[in-house]
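Excluded from the complex is one protein chain; the other protein chains are retained at their positions.
Let's look at subunit A:
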Amino acid sequence: MMRAVLRLGREKKINRSLPVDLALFVILAAVGAFMAVPFVFMISTALKSLDELFLFPPTFIVRNPTFDNFYDLFLIFSNSWVPLTRYMFNTVFVSFAGTAGHVVLASMAAYPLAKLKIPGRNFLFSLVVLSLMFAPQVTAIPNYLTVSWIGLLDSYGSLILPAFATSLGLFLMKQFMEQIPDSLLEAAKIDGASEYRIFWQIVMPIVRPAWLTLIIFSFKGLWGTGGGSQGASYIYSEQLKTMDYAFSQIISGGFARSGPMAAATLIMMIVPIAIFVFTQSNVIQTMSTSGMKD
């Protein structure tokens, strides 16, 4: 089994020795366990019944799996003022709108930066690279003031618009577009295609792996949005708040609610993970062009 895993069976690879291979395999297995254990706990906590949650010593793997916690979760929301479906709609809407806008705008900005000789493009791109070097928390306060001046406070726009212009997306897209051979674009131009047509009909289909990557990065950010201090201060109408916010209210209910909390977390994590499962190979392909040149 282990031999097959390490591909040692067929032929000896260059510069490899069995003892070191085994040692490294053990390390990998140990780290894998460290990464996986919290997920196992989370899933088994979500499936535990109330009496099993308070068992000593606690059981690592659930003995009598039940869906009570999921049922309780919906029960908690059944007498809340805003129905759970509304929170769900808000999250889904914000995630989809923000992601779609981001992919389109970032691609449209990346294309001229990568392929058209326009003045100032190096300067603009170096600003983007520079902006990768600090976290969004730095600009949290000015952003709050800006959002309130534009009049976006307490609207979906306050969550969606800033997400449109995430610089990581532009960076990855531009790096990926650079690989498109110039000759292809020139050929299209000679055939009489406008820049607009070249962009939508030639460039966008080629960079599909890159926009799938932008989708997962942007989506994972927006999906969990609105639960933290930022989301809570941008939106104060209960009916506009997101699922993450609603669930974080349950979580703060303490240990007695750790069952429904695990159930809520499980529901929240499934979507981004599913997207990543389907896009993984495209993401990896995009990230291979992510390097920063000197």
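Criterion: a residue touches a chain if its C-beta (ideal position, glycine included) is under 8 Å from a C-beta of that chain, and two chains touch if they have at least 3 such contacts; residues count from 1.
We adopt the following convention: contacts and distances are computed from a predicted model.
The protein name that UniProt records for the chain not on display, among "RNA polymerase sigma-70 factor, ECF subfamily", "Cytochrome ubiquinol oxidase subunit I", "Multiple sugar transport system permease protein" or "Tetratricopeptide repeat protein", is "Multiple sugar transport system permease protein".
Of the listed residues A:88, A:165 or A:193, the one in contact with the hidden chain in the full complex is A:165. Considering the whole complex, the residue from A:75, A:130 or A:187 that touches the absent chain is A:130.
If you put the missing chain back, the residues of subunit A touching it would be 4-7, 14-17, 20-21, 24, 27-28, 31-32, 34-36, 38-39, 41-42, 45, 53-58, 60, 105-106, 108-109, 111-113, 124, 127-128, 130-135, 137-146, 161-162, 164-165, 167-168, 170, 216-217, 220, 223-224, 227-229, 233, 244, 247-248, 251, 255, 258, 261-262, 265, 268-269, 272-273, 276-277, 280-281, 283-288, 290-294.
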